[in-house]
Structure formats: C-alpha cells, structure tokens
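Please read through the structure below; I'll follow up with questions.
Note that one protein chain of the assembly has been removed; the remaining protein chains are unaltered in position.
Then we have chain A:
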Amino acid sequence: MAAPCRKMASRSFSRLLCYFSSTAVGSGACRRFSVTPIDRATPLGSTAADRATSPWSLMAAVCLQRLPVISADCSPIEQRFKQMLQQMELEKSLVSDHELRLLEDAEKMSRRQAADYDSDEEDRGDQEIMMTQDLEDTWEQRLKNFHPAPRVRGQWRRGLVKVRKSLGVKSTRTSPVSLPYSCLADVDEDLSSAQRCLADSLVLLAEQQVGAEKLWLLPQAAWQEGETLRQTAERALDSVTAAGVKATFLGNAPCGVYKYKLPKAARTEGSVGRKVFFFKAILADGAPGSAPTAPLLWVKKSELQEYLKPAYMTKVDRFILNL
C-alpha cells in the first residue's frame, strides 16, 4: 500500500512538548499531562495522480492506555529481597546527625541523674528548648495523623447490601440487611470504570459495528481523504468516548497493523479487505463530562483475550506492553 505511507512520510512533523508527572495520587486517577504542539505546519497535499487505486481500504485505530496510578504490590520474593536489602543498608549505614543528638541527650540525662552531678561543671552551651526526643515525638504524632488515600478507589453506592464479614461487622442474620449508608462497591470488578486496578495499565475497548456483527475492538474509524492516519485515529477516539476525555498521542507513526479480508459475499472489485493501523495514546488527566456514546471497557492485558478475536488478538498483543 504505497500511496498512504508516502503521504504519511511527506507530512512535516509536529513536535510535541510533553510533560508527564507521576506525583502523589490527587483528585484524578490518571497522571497529569500537559502537551503543547510546537510546530504544526500545514500538510502538503498529494496529487491524485500518484495514488493508485488499491482494493484495500484504510482504517486507523487508537490504543488508549491508562497508566498505573499506584505502585503494584510486591511478590513474596520481592518482599523478602526488599527486607534483606533494607537490613543490609541499615547495618552498613552510619549514625546521622539527628541520632547523634539523641545519644548526646541521653548521655546528658544520665549524667544529670547521677548522684555526683555538678551542674556548674557542665558545659553550658545554648540549652535547647526542644529536646531531640520531643522532636521525634511530634514527628511521630504527625505521621499518625496522616491518612493515605485508599488503594482501591471506589464509588459509594446505595442500595440493599448484605452485611459482609470483610467489613469487620459480624452479622447474626443471614438475610440481606439494608443499611442506612452504603458500602464501597467493588471498583476492580467494574470493567467500564477507568478507576479500576490502579496498579496495572489498562487499555480501552469499544464495541463497534463491523460488517454485520458487533465486536469488541480498539476504537477505529475509516480513513478519509485529506487527513493523516493519526488524525483518523483521533477522530475515532473522539467518536467513541465522551467529550472531556483528553489523550496524548505518542507519535505520528503507527505501532501495529492488522489486515483482514472481507467475507466473500461482501467482496467487490474495488474492495477486497481492510487494513487497520494502530496508534498509541496515553490517557491524560481529565474527568469525562458526559457519558460515552458506545459501551466502553477498560481491560488489563491479561483480560484482553476474553474480548478480542484470536487473529486480531495476536496482532494487538505484540505492541501492548505489560510492564
């Protein structure tokens, strides 16, 4: 398929100023992004003469990823190794200034309490108002007052809920009890929420009409005259998701391709099949304003197999990194 590729290569580049920050979990579930495209020159038009008509029609799809928000839990081996390393560091380390002051204060106290203490002999430097131990106590107090955000984001849902043992409440009754306030819904199970599984990276899937049937696949759209494939991918994303969703595309070059032939009944002289080019994008921080137009799913790489067709899955599998 020479023509569109040539077109893509001859387009001048848009250079991006990207700023990604992985700071503490704030209000949104995603990392904060800001992108400023510096140079977007007008695309050169290609003449119709140098494009041979080809039986393959083009489509562009977007692989929108939500990066992990919190660090994943360590496996048992990792935990043991971490503990061992921490112990080694502690044993090799030297005493810090604060700890030296603690020791000095402890010595002073013991000397004062001794029977033959002569306060005039003591070298009266600047007596510190705050003893080092008091400093430590105030720090500990502040640490206790600090409550980190819960690891599993959730939405409080109302309704009839069974009193579960996991909440720490023992129930004598077996029948469901309606509580005045509700329990945390299990957000990890809710596939359509972007807040699920904060420790893994998720991919967006949309249910789209392909031919005669509805399939779950990465949001795609057909390529039209006069636009780049990346613009097609952006259009595909806009059509499927809500208006407020902001995504940063990682580059003008596609990361994967999948081609399929139409079923024999639908094949004509002009169209034999379709080629789908995939573009990677990262979900930026933004609360979706309105509801999405099509049913959406946020799935992990391990769950992709249940939703995608096998041939499609092998091609998509290659560029989705499970790091």
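Assume a contact is a pair of C-beta atoms (placed from the backbone, for glycine too) under 8 Å apart; a residue touches a chain by one contact, two chains touch by 3 or more; residues count from 1.
In this text, contacts and distances are computed from a predicted model.
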item	value
Chain excluded from display, named as in UniProt, from "Large ribosomal subunit protein mL48", "Cytochrome c oxidase assembly protein COX20, mitochondrial", "ARM repeat-containing protein" or "Urease accessory protein UreF"	"Large ribosomal subunit protein mL48"
Residue among A:Ala242, A:Cys255, A:Val272 or A:Met313 touching the omitted chain	A:Cys255
Residues belonging to chain A that touch the chain removed from view	9-13, 15-24, 38, 65, 67-68, 70-71, 201, 250-253, 255, 279-280, 282, 321, 323
